[in-house]
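The structure's right below; bear with me while I get my questions together.
A single protein chain has been omitted; all remaining protein chains appear in their positions.
And now, chain A:
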Amino acid sequence: MEGIIAIWQRDMIKFFRDRARMIGSFSMPILFLVVFGVGMGGAMESLVASGIGTDEDFNYVEFIFPGIVSMTLLMTSVFSSLSVIQDRDFGYMREILVSPVSRVNIALGKMLGSASVAFVQGVMMFVLMPFLGISIDLVTLLQLLPVMFMIACAFSSLGLLVASLLNSMQGFQLVVNILVMPMIFLSGALFPLSNMPGWVDFIVTLNPVTYGVDLMKNIMIDVDNLSATVQEEMGLNLTFFGQPVTMTGEVFFLLGFTALLILLATLMFRRKN
């Protein structure tokens, strides 16, 4: 148990010491926020407005913001988890592996460390809310925080498994290109994914980011007061192989996903040649 805490603590100390990284990792989400929120926002709003024909109060940035926060969670989680590759190259991983800390605790500690880093980064995105004209009340916030942490855990365990499969930091760029970016684009985080071809739909359905984003949207946006058309247009009516998706279902999907990947990562840590 103390092993988990120690591994988690190391990530925390290093995160709070490295201010440059903390600031630096905001650049990407802010860029996306500007491009997709402000840039495409006007077009989306008029599109939706023409579709529903009323002047229902509709703010596209409200839809984008949960997506951008999820994206921050995903990127920070995966990148933090990939630091175990660096630990392996620079040796600290051996200090951990040669100690009596059980392999599953090593995986859990690392996962919690990355998730916590991502969680803090994600929460820090909230300082942008006043500039975007979005507000959040306390009750919503208290619902949102645990969900965000859970999402970060799912993404971190994914990063951990990928890290244990990669041999070197060289694969890093590859992971970003073939895993992280597609996961973001095919999740509905940045734009709604209604009326997509079947194979895209299939990927979207299996993509854990889809459910993370959807959970956050459902908590942050007052969905019930939206007209059915807006809900449909904004991709809020997710289905899982024909079944409508519920928030409880999404939570279980993410928890199951995390448990499975931690298990696989543990097996990888145990493997030796």
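Following the convention adopted for this analysis, contacts are C-beta pairs under 8 Å (C-beta built on N, C-alpha and C of every residue); 3 or more make two chains touch, one makes a residue touch a chain; residues count from 1.
Following the convention adopted for this analysis, contacts and distances are computed from a predicted model.
Of the candidates "MoaD/ThiS family protein", "Acetolactate synthase", "Carbon-monoxide dehydrogenase small subunit" or "ABC-2 type transport system ATP-binding protein", the chain left out of this view carries the UniProt protein name "ABC-2 type transport system ATP-binding protein".
Of the listed positions A:Phe26, A:Tyr92, A:Phe126 or A:Phe172, the one in contact with the omitted chain in the full complex is A:Tyr92. Against the chain not displayed here, chain A makes contact via residues 2-3, 5-6, 9-10, 13-14, 17-18, 90-92, 94-102, 272-273.
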